[in-house]
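Shown here is a partial selection of chains from the complex, left in place.
Labels run A and B following the written order; every chain starts at residue 1.
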Amino acid sequence: MLKIGPYTFRSRLFLGTGKYDSAETQNKAIAASETEVLTFAVRRMNIFDETKPDPFESTDVSKFKLLPNTAGAKTAEEAVRIAKMAKAADMCDMVKVEVIGCDKTLLPDPIETLRASEMLLEEGFTVLAYTSDDVVLARRLRELGVHAVMPGAAPIGTGLGIINPYNLQHIIEQSDVPVIVDAGIGSPKDAAYAMELGADGILLNTAVSDAKDPEKMAAAMKYAVEAGRLGYEAGRIEKKFYASASSPTEGLSRV
Amino acid sequence: MLKIGPYTFRSRLFLGTGKYDSAETQNKAIAASETEVLTFAVRRMNIFDETKPDPFESTDVSKFKLLPNTAGAKTAEEAVRIAKMAKAADMCDMVKVEVIGCDKTLLPDPIETLRASEMLLEEGFTVLAYTSDDVVLARRLRELGVHAVMPGAAPIGTGLGIINPYNLQHIIEQSDVPVIVDAGIGSPKDAAYAMELGADGILLNTAVSDAKDPEKMAAAMKYAVEAGRLGYEAGRIEKKFYASASSPTEGLSRV
């Protein structure tokens, strides 16, 4: 079971919303993924701007924990303001701190992310911090008391998969709070890999919403997370340079 | 459904036998994998050498299709002789041609593999040919009429995963018979990756038998194959160099 702050989850897959072609497709993907956590950008919601559509109009959100993110914020203050808006609308079980520092890569700003996390923790939020895979930055965030760190596999929406498994492994090895791999996952193998490295969960959006068949991809990702987690628990074989017979016949006379 | 020669399979995972600590562990792994095809080295069996134990003594083999391999053969003639022995013992639904040409890497000998495949096809066997990932060699094998080609992901027992996804992709793209990725798989992400590339199935042995918890790893691999297959069918997103917002907020006023 995955525990983040006061919540416990059976599923280790968090799913993004708001990018699907239709509410119907979104609902099918949500169902196929068996996720228990839905994320969304507050600034895209009608709680932020009344003219926006409600992406959850046909979704029974009471069945899920809601994880609004602060996408669009470039400073800690903006992030805090966005988070409070979600709280006020009663749509904030946990908050994902997302403060972007680069328009081309959408990679997070380390300083503003630390500041926003600190401010939101003081306000009593359950904080999950989206961060680069900088090993020491992840430690700094944990020291503040965040409830989970969310290192990116690769920049948002690129589908490049886990570019730096090395850093990810060190972050996981050192962490005493859940590590949720966020951003950059492109396909099921990437999700499985993150979990095999010992991640506690993953957050997906584009990889599912922009797949040719989102519902089927959501199911694929569900199995991938399961596969990776079981693989992590089962303990994989060591890699070797030389082969060893998997059908050993040593000591047998030649035919 | 996967079709090889006269057989149809729901599961796309073939499982090796004979390397587990105990018959009990083997049976648990077989059950957890939900495989329909068991492979084994004829030369390790008591059908070959009466003093050998029967690795299937507590397994109801009638529930499975049996895929004996010719491991230990270094020539086509040896491979044929081993295959016939399996047939005579009524333990040969299909045969995996395995003729090793290098003791250090256990990589297959292209010439003897071609010859053995040709000879066994003439004898009426359903032939699956274990081969390197040489693209033209795979084509040559298909032209002979093999029922499936089995390119290695990496040398047997190394757990290095898919070293050359490029060649694998070309083999799959050109193939009109099933491509079963065989050898070298180390963890679930590797199995998922093979399937995402479009492989029709995978064959595993060491990755499961030598995992710390073989039964759990067998389950992990079952999910990984499912994840990879669904991911292939669902159509993954393209990779990009620059990020794109998965929670797009363009056009919104700043907070």
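FYI, a contact is a pair of C-beta atoms (placed from the backbone, for glycine too) under 8 Å apart; a residue touches a chain by one contact, two chains touch by 3 or more.
Small disclaimer: the values here were computed from a predicted structure and weren't measured.
Summary of assembly composition: all chains derive from one sequence, 2 are present in place, and the complete complex in the structure file consists of 4 copies.
As a convention for this text, only the chains that are shown with their structure count from here on.
The distance from the centre of subunit A to the centre of subunit B, with each centre set as the mean of the Cα atoms, comes to 32 Å. Partner subunit B is touched in their complex by these residues of subunit A: 16, 18-19, 39-41, 43-44, 48-49, 69, 71-73, 78, 81-82, 98, 104-107, 155-160, 183, 186-193, 196, 205-207, 209-214, 216-217, 219-224, 226-231, 233-249, 252, 254-255.
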